[in-house]
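Missing here is one protein chain; the remaining ones are kept as they sit in the complex.
Going by the order they are written in, the chains are A, B and C; count residues from 1 in each one.
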Amino acid sequence: MAKKSFRQAVNEALSQEMARDPRVIVMGEDVAGGLGAPGEDDAWGGPLGVTKGLMKQFGRERVLDTPITESGFIGAAAGAALTGLRPVADLMFVDFMGVCFDQIFNQAAKFKYMFGGKARTPLVIRTMYGGGFRAASQHSQCLYPLFTHIPGLKVAIPSSPYEAKGLLIQAIRDDDPVIFFEHKMLYDIEEEVPDEPYTLPFGEANLTREGDDVTIVAFGRMVMLANEAADRLAGEGIACTVIDPRTTSPLDIETILEEVRATGRLVVVDEAHPRCNMATDISAQIAERAFEALRAPIRMVVPPHTPVPFSPALEDIYLPSVAKIVDAVRAVMAGGRKAA
Amino acid sequence: MAKKSFRQAVNEALSQEMARDPRVIVMGEDVAGGLGAPGEDDAWGGPLGVTKGLMKQFGRERVLDTPITESGFIGAAAGAALTGLRPVADLMFVDFMGVCFDQIFNQAAKFKYMFGGKARTPLVIRTMYGGGFRAASQHSQCLYPLFTHIPGLKVAIPSSPYEAKGLLIQAIRDDDPVIFFEHKMLYDIEEEVPDEPYTLPFGEANLTREGDDVTIVAFGRMVMLANEAADRLAGEGIACTVIDPRTTSPLDIETILEEVRATGRLVVVDEAHPRCNMATDISAQIAERAFEALRAPIRMVVPPHTPVPFSPALEDIYLPSVAKIVDAVRAVMAGGRKAA
Amino acid sequence: MQLNRDELLRAYRDMCLIRQFEERVHAEFATGDIPGFVHLYAGEEASAVGVCMDLTERDTIASTHRGHGHCIAKGCDVDGMMAEIYGRKSGLCGGKGGSMHIADLDRGMLGANGIVGGGAPLACGAALSAKTLKTGAVAVAFGGDGASNQGTTAEAMNLASVWRLPVIFVLEDNGYAESTASAWSVGGDPVKRAEGFGIPATRVDGHDFFAVHEAAREAVARARAGEGPSFLHLKLARYFGHFEGDGMTYRAPDEVARLRAEKDCLKLFRRKVSEAGLLEGAALDAIEGEVATLIEGAVRRAKADAMPEPADLLTDVYVSY
Partner (left out) sequence: MQLNRDELLRAYRDMCLIRQFEERVHAEFATGDIPGFVHLYAGEEASAVGVCMDLTERDTIASTHRGHGHCIAKGCDVDGMMAEIYGRKSGLCGGKGGSMHIADLDRGMLGANGIVGGGAPLACGAALSAKTLKTGAVAVAFGGDGASNQGTTAEAMNLASVWRLPVIFVLEDNGYAESTASAWSVGGDPVKRAEGFGIPATRVDGHDFFAVHEAAREAVARARAGEGPSFLHLKLARYFGHFEGDGMTYRAPDEVARLRAEKDCLKLFRRKVSEAGLLEGAALDAIEGEVATLIEGAVRRAKADAMPEPADLLTDVYVSY
């Protein structure tokens, strides 16, 4: 075991699964790069270098650069998944989903149901999401709530290098279409990641901190912030449980219910736009199913209802932060009813 | 005043606004119909005849049939809105949003913010939504939660002919992009609709029933079902307030808060897929802001997490129904705490 | 003409089967028994059958909202199709899909499609599977004149061109997209467009089974030889409305009657085979009779078959969840 970056973890998962199963292919814009160009082949490995080296290892027949034509190649990935391959398609930034969403939500997601169960669509769509990169409104969105909304899709959001490798291998071996969200600010984060392949199950939450006072649920990069907040709060004598659900669809609501029943207090941290997002989804499910256990209002830590601004001065205050999570936890500790 | 169908109400709103303002244009596939064909001109007026007659009244320069090219013409509508027109674009079925979502959510919705406030984008996108038509998975979805999620968009969902006319005229006069949802099962519903133009404000909920026991929030066609449920429950001595928010973005959360504070009980009825939908959105906001007033868990009446099935035998049990709403209300009456 | 007697009989049988299937669905729809949107293929039979003639079960097709003909030509079970259209549990999709979503993956029929232009990228994917797994299979994307303007079609053509995929794009130009004439909606020339993407393209009389088959055969051969995609622009006609319920006022009053009289692909087939002395009228009549019995049985069974059960609502969303 060695320290690996999130980028390396993703790359390793792809490489190991491609080695294991010849049906796994990778496709997307510049996933290798340099095609038709006079210089270096495999020049890019995606804009942030995540798939670099795969083409040299597996050749251009299994690492396919595409024209800029997301409906075309995401649809082709769906069609290929329906007919014997296990494609991992690269949607680069999830913000681009608007040019190809139909192939995802009306085609890949619905094949199995529309066709009466006969299809399987082992498709993975990897995509970058999230703010902090100063990439402005069209390259900073989260949008996983849109995919979570759609029956037939699975949605994974790894929060660390270890999670990324295990969840991506699971995604590739999974027989349903999976949208795999990689936060672009996590790529350089490092932690211990086993060298051998392993899977992390979908729909099983991970508890990254345990404490009796408040339950915090967070996704992707927000898990890091929630852990930091929990550490800081521990200093104030507030003990937090931090839940990383790993996947929003399926969602391990049972674990969240259980923890909320124990703490009676819930804060949900979601980097996505605030309306109809995962914070509302979890709050609502808990308010419906663990109402009696709640000792204080559920708090949602989310950005305001605005596009993601470009200027660092604005983006920094736009995003959920450790401070905002700490405040929310303090607020749920302050208010509310006694233990039942 | 005369009885008019929902279809007529929409048509009248369009016709009156086109007469009032020469910048209002209508565009979409077969919104007139018969273009280039040997038979009747204005042959269709859309697949369900909603825009029929407008072309004869205003000519092909203002009622523009388009090729099947939603990104192209919805994007053109956005560009036209940015440069002096007030287009009403017809997205036929909202299920088709996946081929043109980018032009809606990354372009039209974000112009104003990305451009530092200088743009205005008076664009209306009319679209059919909802189940009951036996139209199967790709022609029966609701999907308004996806649009509600996006900052910069407004989302209107009229629940009756009267609402349709007033909200559509408001949408056309509004200077922000509005997605206007028409439930295809409502077109033949009739009620009294004033002949003259009028607007209904966005972000102001309408109370269609008032009662002290339970608050029901419902959208679009579900308002009809909620009213029916309320009538039925009145016979059992349960008095319901039924709230039609009219628009999901902006959302009149204040009125819902006020009513929930009064009744202490909330049922939200949403025909959309259950995850990250309006039922979760409202539940979460109420659980955060009116927690102390709640006397029972909030109940959500929503379809299961599956695509919309084709077979009438399945679609009928898939959709929220009066019986399901009645059950939910009974359940929130049965459980819960005493009044504070 | 390179087809033997059996092949000719099969072609005629499939075209008849489509025609009678559609005429019957048209009649049954009028009774109110058939739910939903139904788009009929009658009149266009030479396309589906001519194109699919040289395909095997390994080969795949991606179809459209007007998919019954493609299904039949690709070998889907007619009872299963009819039951599906009636929303029965015995339907090819267990009643969950309906007319617009009939699929049979075992026959290489990747699905009708409710989204115009939705199928072309999927066909590229099937072709990519064939190429990557070296199965030698070919994929066909059917699409209408309306679909030819959809961005997905253009993207798929370019992708197929640069990836040299074994895929055939078949543009079924029936003159209309809903009520809008292709003469208006399709700017320029589809054949030139395809050539602009670097794809060999030809225009074919879509009423003529033999012309379609000839062009398709060449395209299939090109694909199997690893020479990449082809494009066929078929000019043909639909006999019924865009969907059942369409009054067709946008067409000339005698338009369909004239088409049926002068351009009908079944009549043309009969004339050609009899002029060439390949098949005698009696054999063709016999086929029509057999087909009628088949359709009668399919409708009878579909009507009698059970609806899906409530528990079916929740299955088939995921392989595992």
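One rule holds in what follows: contacts are C-beta pairs under 8 Å (C-beta built on N, C-alpha and C of every residue); 3 or more make two chains touch, one makes a residue touch a chain.
If you're wondering where the values come from, they're calculated on a predicted model, not measured in any experiment.
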> Omitted chain: which shown chains does it touch?
Replying inline: A, B, C
> Which listed residue (B:P38, B:G53, B:G203 or B:G335) would be found touching the missing chain in the intact complex?
Replying inline: B:G203
>> With the missing chain put back, one of C:D189, C:E262 or C:E309 would touch it. Which one?
In response: C:D189
> With respect to the chain omitted from the figure, which of B:S5, B:S71, B:N227 or B:T306 is a touching residue?
Replying inline: B:S71
>> Suppose we count only contacts with the excluded chain; which residues of chain A make the list?
In response: 29-30, 33-41, 43-44, 47, 65, 67-69, 71-72, 95-96, 98-99, 133-139, 304-307, 309-314, 317-318
>> Even though one chain is hidden, which residues of chain C still touch it in the full complex?
In response: 149-155, 157-158, 161-162, 184-199
>> List every residue of chain B that touches the chain not included in the displayed model.
In response: 23, 25, 61-62, 64, 66-67, 69, 71-85, 87, 102-103, 106-107, 111-120, 151-152, 154, 174-176, 203, 250
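Just so it is clear, only the chains that are shown with their structure count from here on.
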> Greatest Cα-centroid separation from chain B: which chain?
Replying inline: C
>> Between chain B and chain C, what distance separates the C-alpha centroids? Give it in angstrom.
In response: 36
> What are the residues of chain B that contact at least two other chains?
Replying inline: 71, 95-96, 98-99, 136-138, 305-307, 309-310
> Got the chain C residues that touch at least 2 other chains?
Replying inline: 91, 93, 95-97, 101, 113-115, 151-152, 317
